[in-house]
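Every protein chain except one is present and positioned as in the full complex.
Should a chain be cited, it is by its letter among A, B, C, D and E, assigned in written order, with residues numbered from 1 in that chain.
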Amino acid sequence: MKELFAILIGAMLVENFVLSKFLGICPFLGVSKKTSTALGMSGAVVFVLVISQAVTWLTNEYLLKPNNLEYLQTIAFILVIAALVQFVETVLKKLMPSLYKALGVYLPLITTNCAVLGSALIFVERDYGFVESVVFGFAAGLGFTLALILFSGVRERLETADIPEAFKGMPITLIAASLVSITFMGFASLIIS
Amino acid sequence: MSILVPVAVISGLGLAFGLGLSYASKVFEVKVDERIGKVRELLPGANCGACGYSGCDGLAEAIVNEGVHASRCPVGGIAVVNAISDFMGVDEGSIDVNVARVLCQGNCDNVKMKYNYLGIEDCHAANVLAGGMDACNYGCLGLGSCKKVCPFDAIVVENGLATIIAEKCTGCGKCVAECPKAIIKLIPVLSGFTVKCNSHDKGAIARKNCKVGCIACQKCVKVCPSEAITMMDNVAVIDSQKCTNCGECAAVCPQKCITNTIVQR
Amino acid sequence: MENTLFVNSSPHIRSEVTTQRLMLDVIIALIPAAFAGIYFFGIRAALLIAVTVISSVGFEYIIRKVLKRNNTIGDFSAAVTGLILALNLPPTLPIWMAIVGSLFAIVIVKQLFGGLGYNFVNPALAARAFLVVSYGARMTTWIQPLTKATAVDAVSYATPMGVLKGGGELPQLIDMFLGNIGGSLGETSALALIIGGIYLLARGVISWHIPVVYVGTVGLFAWIIGPEGIFTGNPLFHILAGGLMLGAIFMATDYTTSPMTKKGIVIYAFGCGLLTMLFRLFTNMPEGVSYAILLMNVAVPMIDRYTKPARFGGKAHV
Amino acid sequence: MFKDIIKPSLILFLVCAFVTGALAYVNGVTKPIIDENARIAEQENLKSAYIDADNFQDPKTADLLKSEGIDAGDAIEKLYIAQKDGKSIGYVVAVSSSGYGGKIKMLVGIDNDFNIKGVSLISHKETPGLGAKASEPNFTDQFLGKAPEKTFNVVKRVPNDENEIQAITAATVSSKAVTRGIDDAVALIRSMAGGV
Amino acid sequence: MAEKKTKVSVLLNGLLNENPTFRLLLGMCPSLAVTTMAKNGLGMGAAATFVLVGSNLVISLIRKIVPDKVRIPAYITVIAGFTTIVQMLMAAFLPEINKQLGIFIPLIVVNCIIFARAEMFAQKNGPLLSVLDGIGMGAGFTIAITIIGSVREILGAGTWMGIPVTVNLFEPAVMFILPPGGFLVMGLLVALFNHLTKKKKEGNGLECESGCGVGCPGCSKAANGGEA
Partner (left out) sequence: MKFQDFKGGVHPSQKKNTMECATVKMGIPEKIVIPMVQHIGAPCQALVKKGDSVKVGQVLGNSDAFVSVPVHSSVSGVVSSVDERIISGSKPVVCVEIKPDGLQEISEDVKPPVVDSKEAFMKAIRASGLTGLGGAGFPTHVKLNPPKDTKIDTLIINGAECEPYITSDYRECMENTSNIIEGINHVLKWTGIPRALIGIEDNKPEAIKKLAEAVDSMNSISVHSLKSRYPQGAEKMLIKTLTGREVPSGKLPSEVGCLVMNVASVSFVAEYLKTGMPLIKKRVTVDGSSVKTPKNVEVLIGTPIGEVFNFSGGFISEPAKLIMGGPMMGVALYSDEIPVMKYTNALLALDEKDGKIPQEYACIRCGRCVDVCPMNLLPFDIDRLVKANLHDELEKYSVLDCIECGACAYTCPSKRLLTQSIRLGKDVLRRRAKK
């Protein structure tokens, strides 16, 4: 239990995916303009991360490892993730149109999101078990959510700020991200035990 | 031999997903009119919202489902309109594209000031204070409300007067709706001379307030060979249908408020 | 006469309070702490303060020029930033590092975002965090106050928080109150800071909410999570130690980076207190005030969003 | 049916098959090299912790040690036996310790007389410029020589005792962490010697 | 992109006009994560270029036979194949750099640049142009992240390509090789790039400012958004 808690806090705050591991930067920058979209994207990411962690873990454990095919991890994982996302999207569209409306537009973006594949590669690297992997995915998603939501608030404020011409748009967004990242350095030495 | 296992595993995955996805997309299919996607591709993709729909997707949907005319898109110009019309199988014929014009030349040098305005740079804000600080109650206030809404950066405000850069203007009409003085008009690109004044004041008053205001002297009406000019409530108005772009009126106007507005596109 | 009358939308009168005056008040309120710093750490402290303030104002002037904007050094906010940054530095810091800190605070954190009022994190604190991350060793090298200087071990000296982490003899509370301890040059004297705080309160520059809730929260958690189990902590130690007083009175209260409504402000100050104790007790860092305030700065837009007041006779829109 | 389902699936199948085939081939070519790289890297790491040795025997894991009745603390990960010219001359202990930013993994070489022969940090997450200095010889060389009976002592001044280690400025946490790891390693070797 | 595509223009496109890093802001993760050193930038750039060229080529060859329904999985498989190959090659022949780049090598699979180019270019063009596009984009990416890496390495560690360069001019500010420094340097460089290449804004300046390629609502450069 304590282990899991450590993973949870660790992945959320200490090694925040976006702010200190640099995973999932594209959606972080692309979808943080408005808090409402940020919320939708976060929901979708958490959802996909949890499911994909479970599925990729199973793939790795029962398909690749027994056959000594670890070198195919990248290709197998990405296939599984892509198919999973597309499948979820198709099903949601039909069965839960309202949820699809809320999350759907973000789903395809998630396939090409480092965070999902990244967390799969990380559980391999760290030799996590099934539950640990899933918790890790969930925590990484929460960390992503936290960063994205906070950042979307900041960006909404930047929208009406009087920013120098050359810095308008992406540059100031990156600099803002830098400042947010500095503040998250505070968590760097959080002792989880 | 060692190749067979990996190939089997991954291709098996591929096959399974291929079957699964294809099957799922069949079972869970939601019908979408493909034409929407096609039209969306033909649109310029600026997503500016100038058409009044939620971005290009919105307009594409409206074109297909509601039969909205493609010229709603101000960005793409005639080429896009024609391409979409072709695709939708409707012949729209040639359309005349409009550009916006500010019917006023009353900059700070030309028009007298009624008072010294202290406040927000916005024409509506000044207009509610006794109709704005210009002595002429019909002229451009020059605080740039139109400029703020123009999605195409086509308006410059200088010396208290807004001017539209015809090359950039797409005729979207946003400024027309915005101007509190209602002095921006959409005028066909190809039509020539325009009276750039909107003052309904009597001649004497108009002359007192502004150096370049129409004083309703009727000289242009008399000189126009095509009888295209009429006086309407103390301002001369040129009918673009009748105007032959001869330029006689501009030559006689004592106030120099008729100008050539032909736009080369 | 007609043409020259002024016309504007009402109201036609304005209060006496100006931005400039508010900033000046903050500077006045910081003078006791600055003098305490000079008294305890010597002339070098005075030099650091002078350099940081002058370079902050200088960078503000230069960057506004470069960006072709109007000159804003007259609003004194750059001077406030410089002064607060100086008070956050260890007395031994090389001068050039202090100048780099000013550069970061004024140019990167403040002016790139549009200047006064547009930055979303506290410039002085962000600069401090930048210096700590970049020059960790220099930023955590403390000296003993002159008043205590014994020849031995004058160079490397622990702050109260450092002692708590690293072991050793805890300083006397009275020394901590007066400022007779190691630490950043403006943070040690709680007395001087409180005098400044009272001045700000009296002048109506700040309201009591942030300092009281912040310090209260820290005290409460310090008491609850004590070394010998629950409710055995010494709140006074945590309240007087480190940069809490400076943070609670002068840095968390920065208008630009704190919430707009009283409700939001209370949440914000509570968050600052909670995070400060989280950092102090559960991380290897000796001090958590700066990161706590910075993190809450980042959360301000969200706090503002969810503490929108209910309008008179109705509900709030979220 | 064919057009909608079978054909796409088959094409995907083929793409997968081709790609995987290619991969398997490349893997066949590179695998031996990669394995060899890994082996060399490991040996080099071990060597940096014990320069005199020329070979290292297969490691024993902590669990294995425990099952042999040796009191291996939680920090111990692996134990290698260092050999020179086929003769066992000492040990290399892989040990981990919790530093400022997370786990610090290191190798400690100790000879049969409890002399520390080398310390090498394999991986750590300490802050560059601060804690990261713990991997530099400036710091690790302090440990070389006879290991103390009990433990090393981290101090913040110039050491005036064999057993004292000068902490890296402003990185006491990292300094202590490394020292703790070395203490654990020494304790393991001493307990084995005592036990054997 | 109405102008005609000559081979040279396609090649140069990636360097300036549509520089994937500074202009399109694609593939931000590796651009930020691995650029603590100039050398890493080079290594990452080379790896990505290899994958870009390879997958562009293969995809432009098979684009006609792959049905829409499985287009994405098929393309991803191809990209993943090349990624895995480059991963194995690096592990075998450049173990040092491979270790530094860590999981960002396999993450090339999801690097938006690759997928975006596959969808936007290889999908629509023949093999030759696609390969050129891959080279151009790869070079643009490599140069960009090497520059970022250089700046960060010099400011943050005082070295360039591992060689000390600042002597004792200043003490390097460690922050630059930490995450905040990545964002900061990237932001400043993008601003500089914008400033230097500022031409008269074409059209209306309404393009999505991020150009991230993830196809967020409102993005004209959407690579794959909404099509899956």
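Following the convention adopted for this analysis, a contact is a pair of C-beta atoms (placed from the backbone, for glycine too) under 8 Å apart; a residue touches a chain by one contact, two chains touch by 3 or more.
Because the structure is predicted, anything quoted here is derived from the model rather than measured.
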item	value
Neighbouring shown chains of the undisplayed chain, as defined at the top	A, B, C
Sole contact to the chain not displayed, among C:96, C:208 or C:255	C:255
Residue of B:42, B:84, B:97 or B:125 in touch with the missing chain, whole complex considered	B:125
Residues of subunit B in contact with the chain not shown	114-115, 118-120, 122, 124-125, 127-133, 137, 148-149, 180
In subunit C, positions touching the absent partner	1-2, 4-15, 17-19, 21-22, 75, 77, 114-118, 255-262, 265, 308-314, 316-318
Subunit A, residues in touch with the chain not shown (by the definition above)	159-160, 162
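Criterion: only the chains that are shown with their structure count from here on.
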item	value
Chain pair whose interface holds the most contacting C-beta pairs	A-E
Longest centre-to-centre distance from subunit A, chain (CA-based)	B
Centroid spacing, where centroids are CA-atom means, of subunit B and subunit E in whole angstrom	39
Computed distance of Cα centres, subunit D from subunit B, in Å	70
Mean-CA-position distance for subunit B and subunit A (Å)	43
Sites on subunit A at which at least two other chains make contact	71-72, 75, 79, 83, 86, 167, 172, 175, 179, 182, 185, 188-189, 191
Multi-chain contact residues (two or more partners), subunit B	6, 9-10, 13-14, 17-18, 21-22, 25
Chain-level touch network, classified as line, ring, star, complete or other	complete
Complex interface listing, subunit D residues touching subunit C	100, 127, 129-130, 156-157, 169-173
Interfacial residue positions of subunit E with respect to subunit D in the complex	62, 65-67, 69-70, 73-74, 77-78, 80-81, 84-85, 88-89, 91-93, 95, 156-157, 172, 174, 177-178
Touch list for subunit C against partner subunit A, complex	67, 108-109, 111-115, 118, 120-121, 126, 129-130, 133, 275, 278-279, 282-285, 288, 290-292, 294-295, 297-302, 304-305
